[in-house]
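Complex shown without one protein chain; remaining protein chains in place.
As written, the chain order gives the labels A, B and C, with residue 1 at the start of each chain.
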Amino acid sequence: MPRVVVDVMLKPEILDPQGTAILGALPRLGFDEVTAVRQGKHFELEVTEPVDEGRLRQLADILLANSVIEEFTLRVLP
Amino acid sequence: MPRVVVDVMLKPEILDPQGTAILGALPRLGFDEVTAVRQGKHFELEVTEPVDEGRLRQLADILLANSVIEEFTLRVLP
Amino acid sequence: MRVGVVTFPGSLDDRDAQRAVRLAGGEPVALWHGDEDLRRVDAVVLPGGFSYGDYLRCGAIARFAPVMRTVIERAAQGLPVLGICNGFQILCESHLLPGALTRNAHLHFRNRDQRLRVENVSTAWTSGLQRDAEIVVPVKNGEGCFVAAPDVLDRLEGEGRVVVRYADGNPNGSVRDIAGICNANGNVVGLMPHPEHAVETLTGPSTDGLGFFTSLLTATVS
Partner (left out) sequence: MIDSVQHAEATPDHPQPYSELGLKSEEYHRIRDILGRRPTSSELAMYSVMWSEHCSYKSSKVHLRQFGDLPHSEALLVGIGENAGVVDIGEGYAVTFKIESHNHPSYVEPYQGAATGVGGIVRDILTMGARPVAVMDPLRFGRADAPDTQRVLPAVVAGIGGYGNCLGLPNIGGEVVFDDGYLGNPLVNALCVGVMRHEDIRLAKASGAGNQVILFGARTGGDGIGGVSVLASETFAADGPAKRPSVQVGDPFTEKVLIECCLEIFAEDLVVGIQDLGGAGLSCATTELSSAGSGGMHVVLDRVPLRDETLAPEEILMSESQERMCAVVRPSDVDRFMAVCAKWEVTATVIGDVNESGRLTIDWRDERIVAVPPRTVAHDGPVYERPMARPLDLDDLHADDPGRLPRPSTPEELRALLLRMVASPNLCDKTWVTEQYDRYVQGNTVLAQPEDAGVVRVDESTGLGVALATDGNGRYSRLDPYAGAQLALAEAYRNVATTGAWPLAVTDCLNFGSPEDPEVMWQFAEAVRGLADGCRVLGLPVTGGNVSFYNQTADTAINPTPIIGVLGVITDVARRTPMAFGGRPDEVLLILGETGQDFGGSEWAWSEHHHLGGRPPPVDLDRERALADVMVGAAEEQLLSAAHDLSDGGLAQALVECCLRGDVGANVHVTDDPFVALFAESAGRVLVGVPAQRVTRFTELCAEHGVPAAELGTVTPGRPELTVVGQFAVPLAELRAAYSATLPALFGPKPEKR
């Protein structure tokens, strides 16, 4: 069954408190090489064939991502 | 600056209430083609060179994912 | 008896836990997350709250606080440790207790007066309670759904390490209605409900929570 992956991230100009908190914890753990962290959501969908990518984008747009503050990327896995 | 992407998902045997709730909402919105949804986390890190993938996997393992319930994939972006 | 209460950035019920210790007759000692020194305490409470905003996962970042290095070390030597709500989450993240706490099955934060059944009265924190007693203690969490692998659950049950179980309705979808568990030695206990909010009739639904704190004090005295 085809799989679709949607990654949802806050728009770059929007504050990401989660990423900031993780970044703050890293030096204590000795991971100084990380200079920025952003956290988003990752969705994996199973869909029936045929895959209509346009419809799925619409789905991501209205349900998975909040277009006021987030943006998404969508990939259909082979 | 090199970027690293980590996707964290609940292990398949762990219940995913968020994915289930999304799946439940889909028929109402007319998206019958989706048969399963799972929701996880997506991290984007910026790291300094040289990238030591082993160390980053360790970071994902002890901090970004909780190995009791989650598993992760890690990709260094070109 | 000196009972330490750790404050992490984002801890909320730290003062409440201190009050409960005081009402039980103990001496509350404030411990700071950034300090490895446990200030000669005889027991430690990891209080409720949103340490580090509960970002990433509840308790995931607090686990790496300097104070936890000592708590983990001393817990292995038998120091009584009680993790309440966020404290329970920190104990699981630290692997002092098995399993994990995940998003509530109904996806909401839920605060209600919850009936619990006490199933293990041989831990450091429950020795003064009655076995099979039903008590009422508030729950309030968004990520209190306890999960663990089936073999882990069977072992917990087999060894009698389920300390409290939800009775009369499960507020968050925890497997087998588990509300709190302990380690093999019974010195480390974690639970989602808040006994520190059930210590005065005026401000809580009961005074049933006081027993957790008095258990510790009387057990150590005798």
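The rule is short, and it goes like this: a residue touches a chain if its C-beta (ideal position, glycine included) is under 8 Å from a C-beta of that chain, and two chains touch if they have at least 3 such contacts.
No experiment lies behind these values; they were computed from the predicted model shown.
J.: Just to verify: which one of B:Val5, B:Ala21, B:Ala36 or B:Ile62 makes contact with the chain not shown?
T.: Selected residue, touching the omitted chain: B:Ala21.
J.: Would you mind spotting which of C:Ala30, C:Leu107 or C:Ala184 touches the chain that isn't drawn?
T.: C:Leu107
J.: Which subunit C residues would touch the chain omitted from the figure, given the whole complex?
T.: 9-10, 12-13, 15-16, 19, 48-50, 52-55, 106-112, 138, 140, 142, 194, 196-197, 199-200, 202-204
J.: For subunit A, which positions touch the chain that isn't shown here?
T.: Looking at subunit A, the ones touching the missing chain are residues 10-11, 13-15, 17, 20-21, 24, 66, 68-69.
The criterion applied here is as follows: only the chains that are shown with their structure count from here on.
J.: Measure off the straight-line distance from the CA centroid of subunit A to the CA centroid of subunit C, and report it in whole Å.
T.: That pair's centroid distance is 33 Å.
J.: Would you mind listing the residues of subunit A that make contact with two or more other chains?
T.: In subunit A, 22, 25, 29, 39 touch at least two other chains.
J.: List, in ascending order, every residue of subunit C touching at least 2 other chains.
T.: Touching at least two other chains: 56, 61, 64.
J.: Spell out the part of subunit A that touches subunit C in their complex, as residue ranges.
T.: The contact residues of subunit A facing subunit C are 17-18, 21-22, 25, 28-29, 39.
J.: Quick one: in the complex, what on subunit A touches subunit B?
T.: Result: residues 1, 7-9, 19, 22, 25-26, 29, 31, 33-48, 51-52, 55, 59, 62-64 of subunit A touch subunit B.
J.: Where on subunit C is subunit B touching in the complex?
T.: Answer in residue numbers: 56-57, 60-61, 64, 92-93, 98-100, 102-107, 145, 147-149, 173.
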